[in-house]
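Missing here: one protein chain of the complex. Every other protein chain is in place.
Letters A and B mark the chains as written, and numbering starts fresh at 1 in each.
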Amino acid sequence: MTKFASLLFIAGLAFFLMVVTGLLPLGNSPMLIGNAILDSAKEQVGAANVVTSVVLAYRGLDTLGELSILFAAASAVGLLLTKSSFNKPSKNPTNTEESDSGFVAINGIDLIFPLLLVVGMYIISHGHLTPGGGFQGGVVLAIAFAMRSIVRPRGKSIDHGVVTFIEAFAGLSFIVIGLVALYTQGHFLQPMLDQGHFGSLWSAGTIPLLYLAVGLKVGAELAGLILALNTDEVNI
Amino acid sequence: MNHLILLVVLPLLSAFIIPVVAKHSLTISRLIGPVVLVFILALVVLSWNSVGSNGFAIFLGGFLPPVGIVFYIDHFSLMLSGLIAGMLLIVWPWNSYVAPRQYSLYMLLTAASFGLVLSADLFNLYVFYELLAVATYGLIARQKNPAAAVAALRYLFVSATGSAMLLLGIAIIYTLTGTLNIAHLATMTDQLHGLAGLSAFALIVIGAGVKAEMFLLNTWVPEVYSTIETPLAALLAGLISKLATVLIIRVLLMLFQQSEVLQMLLVVGVFGVISGEMVAWRAKDMLRMLSFSSIAQLGMIFIAFSIAGEVGLWIGLAMMLHHLLVKGGLFLLADKMQGSFDNLRGYAKRSAMAVAIFIIFILSLLGIPPFPGFWIKLMLILNLAEQNNTLYHYAIGFILLATVIEAAYLFKLVRYLFQDEEAATIVSTPKSLTFWYAQIFALVLLVSLAFISPISNRLKDMASQVANPDIYINTILPSHLSGGNP
Partner (left out) sequence: MLINISIEGLLYFGAISLSLIGLFGLLVSNNVFRMLLALVMFEAGANLILVLSGFRENGIAPIFLADYSGAIMNDPVPQALVLTAIVIGVGIQALALALILRVKKHYKSLDMRVIRSKLEHEIATQANVEPPGSHHAPKQIVRAGEHQ
């Protein structure tokens, strides 16, 4: 009965939403700010990838807020799943060799690991030129560490203190770059520094620096999340 | 004036560094939060006079609107910022068992609250709303009580669904108009007043209504408030719910000022009042009663805001402040006075002071003269009666009915407090910091009695400033009226 009522409700909502989207200008929406940004992004920000200009310059505060949300989630997960919040002692087996994933998986991951780091850093550092950037690269970095901790469930793939330090340092540098802009240029997160040769790696002023901070922050938060969820699995 | 962005940035900065600082010195990490809050409070007070009656806009990144994000600062948002900083200082956890990352979560909550009050960009508001939500989940789940994790999970499901709807509403508005700046949207309201625009508004109200304890979206309220520590409950019920209301009101005033929308708000408010009071009447313990009565009070605030124009706005503002003071005070008081009504039997003998404060709060809540609550309720009823619509007149009847129910259960509780026989299980007597704060809240309430007319004049000024979309548009988009296409 509940299911039937829910199905009716959803069907009604579906019809309503279809009608509403029928009223929307699909495929040729007004794009008021979109066109303004496309026209001026080249001169104002100097990044070849306009999406990056929007993420880090026009809507930089959104990005800061989003990094804070990741930080809040990672902090909350860390608080929830640390060992101290569980009264039971962990049933961690003393033999660490037994739970490992075998020769092929471990050595394969060890082989890929440095390559993944390079790919991640490449994606981050070319965020203002190509599709990609801090978020995507940060996820690749976090996955590199996650894979190591998956094949060695008992081993320590990354130190918690290092993660804490990187996430604080990256967040700090993002805000400090913004504050320097506030006191030298007059506005928080205003683009600074020489824009360089358009389309080259050293261009777009502070944008690559900001994206590096974002990449490190995202990588550290996701690695921290995976680490916390992974250690707890042992306890349950 | 651009430095007022520090209101958002400084708490974020301190949240990021607290865990690292704590590795070296726990004491310093404990002090960072209060120091930042005091600094912000000073900043707010010092900038009060330099903000003119037209408000002030900060263009983030130096990009002229509408392309970038804009912060809009007027006396109303400065007052709310001051209240946020003050309230956070009051509920700041000084206990020794608090983990450093919990302080980080409190600072993130602060930053999100400031962002919600100041931002004039729809998507930016969504981001701060989510930050507020995630920090709240973390703080609720971290409570000593293991049931709090369950309450947090159930709250997360309701709230995250609401947030996705909010995002959907923003997506529809963006597709329709191609902009996100609220002032820019306010210049093209005729495009928004179709079916698509109104459904987007409905989605936004559903999304923000979860935190504003709106009718049908408030299943989380009793579970969360009865499992968390009372200072945090005071923060959530007193302040955070108001911020979500402010979000709804800003969007409503600027973009959807239509009589049908206002009537919808009225109906939702009436349902909230009636359902909240009915369930509160059946509650058998303190925290549950306070949570349901908080739902009813938020419903009353929605009724006030449903009156068109400045009048509704200033009554709603006065109600918000009054509820912040009274419900915040009651939750702080409940730090010691919690448990079932049976347990509170004969409490007057143990702490006459606590009971006296409790009675002051509930008299004002009910609207007994001469307490501030009376004047606010009187103004609300008088102005509802003046409306040219029978729907508003029915609302008066419901408000009076709700007041009777409220009086019935509150006086029932008072009778328990004054009974001769004492409860078998001893509830501890209040001696803590929270009790002192509750006393201060009561004192503020009594002192405000002497300043009712200056305070209401101030609120009227603020309301006329907030209710006027032209001021908002002129300040944020100066080029718009001079004819240039921004």
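Brief remarks follow.
One rule holds in what follows: a contact is a pair of C-beta atoms (placed from the backbone, for glycine too) under 8 Å apart; a residue touches a chain by one contact, two chains touch by 3 or more.
These numbers were taken from a predicted model, which means no experiment stands behind them.
When the whole complex is considered, the residue among B:Ala164, B:Leu195 or B:Leu433 that touches the unshown chain is B:Ala164. The residue touching the chain not shown here, chosen from A:Thr63, A:Ser125, A:Thr164 or A:Gln190, is A:Thr63.
From the options A:Ile33, A:Val163, A:Leu179 or A:Leu210, the residue with contact to the chain not on display is A:Ile33. Considering the complete assembly, chain A touches the hidden chain via residues 1-3, 5-7, 9-10, 13-14, 17-18, 21, 24, 26-29, 31, 33-34, 37-38, 41-42, 48-51, 53-55, 58-59, 62-63, 65-66, 69-70, 72-74, 76-77, 80-81, 86, 129-131, 135, 198-199, 218, 222, 225, 228-229, 232, 235-236. Residues of chain B in touch with the missing chain: 123, 126-127, 130, 133-134, 137-138, 141, 145-147, 149-154, 156-158, 160-161, 163-165, 167-168, 170-172, 174-175, 178, 180, 216-217, 219, 223, 226-227, 284-288, 338-340, 342-343, 425.
In this section, only the chains that are shown with their structure count from here on.
Remark: chain A and chain B have CA centroids separated by 31 Å (rounded to whole angstrom). In the complex of the two chains, the chain A residues touching chain B come out as 16, 19-20, 23-26, 29-34, 36-37, 40, 44, 57-62, 64-66, 68-69, 71-73, 75-76, 78-80, 161, 164-165, 167-168, 171-172, 175, 178-179, 181-182, 185-191. Listed in rising order, the residues of chain B touching chain A in the complex are 2-3, 5, 8-9, 12-13, 15-17, 19-20, 23, 58-63, 66-69, 99, 101-102, 104-105, 108, 111-112, 115, 123-124, 127-128, 130-131, 134-135, 137-138, 141-142, 149, 172, 174-181, 184, 194-196, 199.
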